[in-house]
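Quick notes on the structure that follows.
All protein chains of the complex are present and in place, except for one that has been dropped.
Going in written order, the chains are labelled A and B, and every chain counts its residues from 1.
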Amino acid sequence: MADTEKKDQVMTKDYEVAEKSFSFWGAVWRRFRRHKLAMFGLWVLVIVFLFSFVGPVFYTKDVGANIFEEDVAIYYEYKIEKAIAKDPALKDYLGVSWEDFKAKVETAKALKQRAEAGDFEALTQLSMERSDIVSLSVQILSMMSSYTDASGNQPYANYMDMMKYIQPPGLPVGAPGYPLGTDDQGRDLLARLMFGGKVSFTIGIVSALVAMLLGTTVGLVAGYAGGLTDALLMRFVDIMLSIPTLPLLLALAPLIRKWTKTLSEQMGLGVFGSIVPMIVVLAVFGWMGLSRLVRGQVLSLKEQQFVEAARAIGAPTGRILTKHLFPNTIAPVVVATSLAVAGNILTEASLSFLGFGVQPPATSWGQILNVAINFINSPVQLTRYWNMIFVPGTLLFITILSFNFAGDGLRDAVDPRMKL
Amino acid sequence: MEKDNILEIKNLHVTFYTEDGIVRALQGVEYEVKHNETLGVVGESGCGKSVTSLTIMRLLPKPQAKVEEGQILFRDKETGQEINLLELPEEKMRHVRGNRISMIFQEPMTALNPVYTVGDQIMEAILIHNPETTRQEARKKAIEMLKLVGIPAAEKRVDDYPHQMSGGMRQRVMIAMALSTNPDILIADEPTTALDVTIQAQILDLINRLQEQLGMSIILITHNLGVVAQNADRIAVMYLGRIVEYAPVREIFHDPKHPYTQGLLQSVPRLDRGGLKEPLPGISGNLPSPYNPPPGCKFHPRCPYVMDRCREEEPSAVEISPGHTVRCWLHVKGEKSNE
Partner (left out) sequence: MNDVLLEVHDLVKWFPIKRGVFGRVQGHVKAVDGVSFSLRQGETLGLVGESGSGKTTIGRLVLKLIPHTRGRIVFEGVDITSMNYSQFRPMKKDMQIIFQDPYSSLNPRMTVGEIIAEPLLVHTNMTQKEREKRVYELLEKVTLRPEHARRYPHEFSGGQRQRIGIARALALNPKFIVADEPISALDVSIQAQITNLLIDLQRDMNISFLFIAHDLSVVKHMADSVLVLYLGKPMEYGKNEDVFVHPRHPYTQALLSAVPVPDPDYKRERIILQGEIPSPIDPPKGCVFHTRCPYATDKCKTEIPQLREVATGHFVACHYA
């Protein structure tokens, strides 16, 4: 036998054990990387995540600041100057009106500077100038639109349309300093989208994590304890699942609003205060599926011989739970949680869209959409504020889709036969 | 193709392209099955014994597995024609599969559909291949088949669902289903591995009796040398995608030539000989990973007679006596100077 042993040692060398060693998660990552769609989803998520969380570091516009008539006039000035640079004849055509308009804008700019420095008188004067700014703007725009160039065309006819930006004051996509334009209240949309993304992500991720904690604990305890504990916990899950969430939330909306107000204003939690209720609501109604999943896992793991082996060794219950059962449930839990984040972001968006979700001062993608839908009631409005609907809508769509792609890929990488 | 052969496999190469790498599952597998004879295919996990039968049935998993080379010649008993199963169009193959060549599996529970009665499933097999049969005729035939495989009260059991039967009964149903079309070849892939010893004896006895009664060829795939010793006429021993030894049953058991066959025979304790707690000579080392096979002779890392040549060059099959071939450098004589 000693002889055979020696031979054994020599021979186990090359061909019997896999060449490379992978831990479980190492192997999962390796399989995930091969999943093209999942990797695409992951990259998109990273980009959207950076956009929301790191973007504000570089793009520092105030999310709450509105613009005024003079800002729109500055935009008109910019557009017309570009047109003049292209066609110098235009300057002669506009003549004195152009000079007047420019002078008014210059005055406004100076006043604005003084007002920002704290000069209250300048602010009062500026607000009195605004009606003049509006009428001069309308005048210059109508002149532009009726301009006929040397070849008989009216290249600026569409300038009449730009009048819609002056009252209420707002800017379209591509205005200098406002790459995505403004919303209905003249607030910078890009800054709001970053801020809203931050809120949406935070709500989605934190609520999914809280639900994961709740669900995993309930599932582990129910599955391992069995008997009465299991029966009681699972009946509770049944009850929770039978609650019609949406009607209940709509009914509770006033309460949630009040709570939000207390948290953000009286307790001074600010923005954070207005997202806490959303997180709580999503977590409280979102853990049941996971607890069922974990319980099922634990029930089947309990039958595995390595759990019996641990008991045969004499390992205490705590060790069996944490060292043998829990690590083997993580994989499906991680997959379910990653998909739940997407679901929660979407639910939050739907609730906010209905006006029952995130409350001001905070905003989220869903809330931005809600605001847009609430005052858009004509095709004209739709073309005027298309950026408020399609930009956050697309962002939301891409994010959810990417989460699902990545989650699906993760599931395939963890275990292709998993039923989720 | 020789006259008394019903099936000939020639130089079969099958490769699996999986996510974890390439597996050369079959490398030049050759064997023949004669009329009314049983061929035993013996080997350990990963040797390719089941892949071979799946290739015959053309049931290899589609995108991953690829037949790289080779022929599977089958003689149609009715027409006497020779056909290469690998080149047969799919609809003609369907006529062969389950009709001329039938298959039974190791796990009779998963091979039967739990939502249909066993009678329905046997009838389906009959009706697919004989569309002109009426349902009453098919049912009669199903009951007849259940009687043939020794199921008591067949008239009643025909309406049972698979879960109402024991493992042994289910395997009998599988056999009834496989034989309902009167096939020329029955492929039995580990038919008794999941069964208890006394039930295993019943099933093997049944298969032998049916072979005599109905006249068919059997390919019996197993890892259990005892099972083939008493039930096969010739034996192919496989190791890592190759047939390492191929010979009539008596030569395999009384005069094994390949070191792997010898080791395999010495690995099993026996009822008829051997003392208490005597060390079994067996084979040292473990089965190589199919993703990372050794160079040269695939058995060389475990072979007690390994030579330098074995580590570098793979031996080809040599016929050392009529009908007895071996893939081993020990048995290549006089050819050394040529190569």
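Following the convention adopted for this analysis, contacts are C-beta pairs under 8 Å (C-beta built on N, C-alpha and C of every residue); 3 or more make two chains touch, one makes a residue touch a chain.
Remember, predicted model here, so these are calculated numbers, not experimental data.
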For this session: Pick out which of B:125, B:169, B:221 or B:297 touches the chain that's been left out of the picture.
Result: B:169
For this session: Looking beyond the chains shown, say which of B:283, B:297 or B:326 touches the absent one.
Result: B:283
Exercise. Which of B:1, B:60, B:128 or B:199 sits in contact with the chain that's absent?
Worked result: B:199
Exercise. In the whole complex, what residues of chain B lie against the chain that is missing from view?
Worked result: 44-45, 166, 168-169, 196-202, 204-205, 223-227, 229-230, 249-250, 253-254, 263-272, 274, 276-284, 286-287, 289, 302
Exercise. For chain A, which residues lie in contact with the unshown chain of the complex?
Worked result: 1, 4-5, 8-9, 12, 16-18, 21-24, 304-306, 308-316, 319, 323-324, 327-328
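The definition used in the following text is that only the chains that are shown with their structure count from here on.
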Seminar exercise, completed: Rounded to the nearest Å, the gap separating the Cα centres of chain A and chain B is 59
